[in-house]
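The complex is shown incomplete by one protein chain, all other protein chains being positioned as in the whole.
Every chain is named by a letter (A and B) in the order it is written, and numbering of its residues begins at 1.
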Amino acid sequence: MRTHRQEIWLEARTRRDFINITPQVAEAITESGIQEGLCLVNAMHITASVFINDDESGLHNDYERWLEGLAPHEPIGQYKHNLTGEDNADAHLKRQIMGRSVTVAITNGRLDFGPWEQIFYGEFDGRRKKRVLIKIIGE
Amino acid sequence: MRTHRQEIWLEARTRRDFINITPQVAEAITESGIQEGLCLVNAMHITASVFINDDESGLHNDYERWLEGLAPHEPIGQYKHNLTGEDNADAHLKRQIMGRSVTVAITNGRLDFGPWEQIFYGEFDGRRKKRVLIKIIGE
Partner (left out) sequence: MRTHRQEIWLEARTRRDFINITPQVAEAITESGIQEGLCLVNAMHITASVFINDDESGLHNDYERWLEGLAPHEPIGQYKHNLTGEDNADAHLKRQIMGRSVTVAITNGRLDFGPWEQIFYGEFDGRRKKRVLIKIIGE
């Protein structure tokens, strides 16, 4: 059994953003030399997500509006968490809808994906550096 | 370490449906011969889910109405994604609530489950053939 660990650093320029990290994950799998196994990709921050969906800008716009409807950023004062001096309570909620991590299969040394699957980092409280963890186990 | 890979093909007759795939997953585990490990079960399509919950038709009806309330199919034109010619933007949203995949434990060669846990394929844009991936690693 072999394992491989790697971090990706990201900095979204806006409060909320979706960034395609599929190339970095694919590269980590190649570097690991692992042919068959599982790969965990998770946000190391609790106001961000890692999820799999379509790389289509209209859909990302729909996600943005939908999440803002389900857990609005403002008014800031509607959330108890923001009494701590933060203004990111909504980001902690949005991240639960989109998920913390994905676990993906590795087959023949590659991401074992359907035709449209792409891995995204979902930022809900950006404009600072954040990390994604890649952990691979297999053989 | 051993790994095992299998696909399940499904075709829901309606736009939305929940299909119990526990027997197929249990069979794949038996075929793999793996006694102790982890099993990933994921939709290979981005308008479908794999999740674990109760096999109770009333609950499935509740899920259907609840998801339709949170992310209505119509009017089609409310979603930018549908400007691409698709009508399935709502399916991409519903799938995020229900999740892409489950990771389950294998103990003594069997699904290590609580008494009511069952694995479902959740279809949100059906009436065509779709795939679920099963990837097992262990010993």
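Please note the rule applied: a residue touches a chain if its C-beta (ideal position, glycine included) is under 8 Å from a C-beta of that chain, and two chains touch if they have at least 3 such contacts.
Just so we're clear, the structure is a prediction, and the values are computed from it rather than from any experiment.
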Touching the hidden chain in the complete assembly: which of A:I19, A:L93 or A:L111 does that? A:L93
Absent-chain interface as seen on chain A, which is shown: 1, 3, 5, 38, 40, 42-46, 70-71, 79-84, 89, 92-93, 95-97, 99-101, 103, 131, 133, 135, 137
Using the document's contact rule, name the residues of chain B that touch the chain not shown here. 1, 36-38, 51-54, 56-59, 61-63, 66, 70, 97-99, 102-105, 107, 112-114, 116-117, 137-139
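Keep in mind that, in the parts below, only the chains that are shown with their structure count from here on.
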Per the C-alpha centroid definition, the whole-Å distance linking chain A and chain B comes out as 20
